[in-house]
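What follows is chain A.
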Amino acid sequence: MKVLTLLIKKEIKIALRQRLIRIMAIIIVLLLSTALWAGYITYNQQQENVELAQEQRRIEWLHQIDKNPHTAAHYGTFVFKPKTLLSLFDFGLDTFTGTSKYLEAHYQHEFMFRPAQEYSSTIRFGQLSAALVFQLLIPLLVIFLSFNSFTSERENGTLRLLMSQHISYGTIATGKIAAILLILFSLLVPLFTVALIFSNNYINANVIQDLSFRILLLLVLYALYIVIFVSLSVWVSMLSKTGRNSLLILLSIWVFFAVIVPKTATGLGTQLTPLPSLKIFRNTIADDIKNGLEGDLSASERRKELEKTYLKKYQKDSLHQLPINFLGISLQAGEDYAAKVYDHHWQKLEQTIEKQNAISSWASFISPYIAIRNLSMALTSTDVNAYFHFHKHTEVYRRNLVKKMNMDLAKNSKNGEFFEYKANENLWKTIAPFAYTTTSVNRVIASYFIEIVAIFTWIILLLFAIYSYSKKIKASYV
Partner candidate 1 sequence: MFSVFKIIIKNEWLHFIRNKFQIGLLVGVLILGVAAVFNGILLVNSQKETIAEISKIESKEFQGYEDAFKNEITNQEQKRHYTNATNPAFAWHRHTYNAIFPIHDYASLSIGQLDLNPFYFRLTGMSLYYQIFENDIANPLKLFVGNFDLSFIIIYLFPLLIITFTYSLYAQEKEQGILPMLKLQTLGVDRIVISQWAFYFILITGLALGVTLLGLLCSGNILKADNQYPVFIWLVGVFMYCSFWFGVMLLIIGLKMSSAFNAIMSLGIWLVLLIVIPAVLNIWVTIQYPIDNTPLAAISRRNSMDNENDPNEAHQIIQDFFRQDPRYYRPKDSVSNNLAAKAYAGLTSLQDIHNTLHVTTYRHQVRQRDLWTKKMNWISPAINIQELFNQVGHTDVSSYQHFQQSIKIFHDQITAFYFKKLFWDKKIQQSDYKNRPVFRLVEGKTLRFYALMDLGKIVGAFFLFATIGWLLLKRKNT
Partner candidate 2 sequence: MLQAIDLTKKYGDFTAVKSLNLSINPGQIFCLLGANGAGKSTTINLFLNFIGATKGKALVGNMDVKSNPQKTKGLISYIPENLMLYKSLTGLENLSFFCGLSRSPLNKDELEHILLKSGLQPDFINKRVHSYSKGMRQKVGIALARARNSKILLLDEPTSGLDPKASNEFSELLLEMKEKGVTILMATHDLFRAKDTGTHIGIMKEGQLLEKFDTGSVSFMDLESLYLKHMKN
């Protein structure tokens, strides 16, 4: 143990004396602070805008003039995607998912305004965020810290000297890994500790669930990422003859992990399972509503059936005799059936997107960067699932709103009446203000099983490789 401490001390000393490492560390800390600061500013800006807009739409809804409830359902309202606090750390897909949506009767609108549309195409190069620094730049720091860990000792001949002190190869490797990890964790841990303290005491983040737990998991996630890169670099350094070789191999691996695999995996995914275009998607839905899904009746048949049911229920022979406004009932029935059709097609669409992304998920076994990227987005609630979840939530809200309006029309007016009946604020008030909370962190973890397995596979394989190489080396050449 004493030997190990000695080795670690020596490694840290050597590392900190390298100018390149110091410069690199300073640049990374600078970029990281800029990223967090900028992330905070944009988070605040956007969150304020969203809150204000949501409030305005609420006031507008409550103070709309008295009108027929179905007209009010068409007038509808707007929902805005709130920013989650952690999005200041990892923007994730927030730049590329729409931010607002119009909710009205009959139609499921798509989201409007992807923030990326408000930039020149330069946005596709990526935006500076703390996550970008952690995912792309810290691994480079790791590489620079460790590519020479064994090669320099081999080139200087100090490795033989060390071995002749009756220190095993495994101990030397452990010492090196521990030293590099210590240096990097001293960068990582304070940042997350501050974030944790803030999240517990000062910040009221009502959009995201389990904030502290998420921060803790982010810390673990990035710590594991660093472990992967440190072990990889040390292993490559063990196998390489010269520092130059080791550096070149590691830099090539970095490019492969962070640039080539993500692009090709996603490109492949989109080619294999293409998405329909909105108009085609809508046309299919419209057709299915009109003609009925397989095994269902057509729209006109459904209406006739509905009439029959209601006449039977109230035991009358004409709609005019019903104590309710049948228009409201039939509008709602139409709404219900449209919802069924929509859910059917939306589910298919979701599955297509999931299939596209599954290729990326599996690519985690080729590039750990992807696993970390996906999990980081998941933990900060800026991933595809968060988008789906929000979408579902808005749809539930819309259906509830429309249903209340239609049922009010049915209950409180007579057949043949439309403009004659006007509802007022009392009805508007029954619609709760729109509020959104993300899913719980447990559900997040469950949907990223592949990535989690990939991360641990990487770590186990790399540690095994280092360990078995250390064993083998004893006998032969140092």
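Criterion: a residue touches a chain if its C-beta (ideal position, glycine included) is under 8 Å from a C-beta of that chain, and two chains touch if they have at least 3 such contacts; residues count from 1.
On the choice of candidates, all candidates are chains of the complex that A comes from, given by their letters.
The shown structure was predicted, so the numbers you read here are calculated from the model rather than taken from an experiment.
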For chain A, as assembled in this complex, the candidate in touch from 1 or 2: 1
Of all residues in chain A, those that touch candidate 1 in their complex: 20, 31, 34-35, 38-39, 41-42, 45, 49-50, 52-53, 56-57, 60, 65, 67, 71, 74-76, 78, 80, 92-93, 95-100, 102, 104, 109-129, 132, 136-137, 140, 144, 243-244, 247-248, 251-252, 255, 259-260, 262-264, 266-267, 269-271, 274-281, 283, 349, 353, 356-357, 360, 383-384, 387, 419
